[in-house]
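Apart from one protein chain that is not included, each protein chain of the complex appears where it belongs.
Right, chain A next:
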Amino acid sequence: MSTPRRFPIRTSLHYLLLTVVSLIIAFPLLFAISTSFMTPSESLSSPPNLFPSHFNLNSYHDALAVAPLGKFLLNSLIVSLAIVAGQLFTSALSAYAFAFLRFPGRNLLFYLFLTTMMIPWEVTLIPNYFTIKELGWLSTYQGLAAPFLATAFGTFLLRQFYMQIPRDLYEAAMLDGCGHWRFFLTVVVPLSRPALGTLSVYAFIQAWNMYLWPLLITNKTSMRTVQVGISMLQNEEQLAWNLVMAGVVLVLLPTVIMLIVGQKQLVKGLLSGAVKG
């Protein structure tokens, strides 16, 4: 490819194209941020404003204080953390069985786990709704979190990591009469902290971004998660756009932080969870 020094014209054209294209791609996000700093009348004016007349944070204050957004954020935080904890627990255990234990039916079970990754969520939706309903868990945190507490993806991710733990360590432990549980708790879990961290991040983003399930099983405003809540602020709560966009920006914070901290991690996380639905 051409070097900057040899083709200055081509390079400046490239920069021009880059600037135009990246502004177009980032425009909706930048405009949302800009709107979040406007006053209500500025955000509703026609013709529309591109920028706020002056920088003010009132929308953020009001979004948290006036709108039920603070409650939505809290709900999402609780549910997402519960899902992270659940996935860490279930995946760490099942990954141990697949990485270290020999038992009859092991391959069959492995494929059974694999199939869960091929079943689209929409196909299990209707019966899952009734399961949660019969448990009396509609509009509860446990109802929001329960179907997502175990994932084959998490199991495979951790198993992959466990396989790198030296086999000698395992054999020495077994020879010393250290049981599987002690080995699991005192060696495997501490050693696999990086992988557990990765899984936590993936699980958190997915739980945070979930839309269809919370929409279905929350019928009280107070139990809505951020994703459902944010999309209803304008329609049902009749809030001005500056408040709604302040809400959007707040909801985006976890993933924005992820993008800044580690783009690669974020991508792997998105890859793991199939698709944003």
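Quick note on the criterion: a residue touches a chain if its C-beta (ideal position, glycine included) is under 8 Å from a C-beta of that chain, and two chains touch if they have at least 3 such contacts; residues count from 1.
Convention: contacts and distances are computed from a predicted model.
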Chain excluded from display, named as in UniProt, from "Carbohydrate ABC transporter membrane protein 1 (CUT1 family)", "Phosphate transport system permease protein PstA", "NADH-quinone oxidoreductase subunit M" or "ATP-binding cassette domain-containing protein": "Carbohydrate ABC transporter membrane protein 1 (CUT1 family)"
Selected from A:T11, A:S139 or A:T221 as touching the chain missing from the view: A:T11
Touch residues of chain A, complete complex, unshown partner: 1, 4, 11, 14-15, 17-19, 21-23, 25-26, 28-29, 31-32, 35, 44-48, 50, 89-91, 93-94, 96-97, 101-106, 109, 112-113, 115-116, 118-131, 146-147, 149-150, 152, 155, 166-168, 171, 180, 184, 208-209, 211-212, 215-216, 226-228, 230-231, 233-234, 241, 244-245, 248, 251-252, 255-256, 258-259, 263, 266-267, 270, 274-277
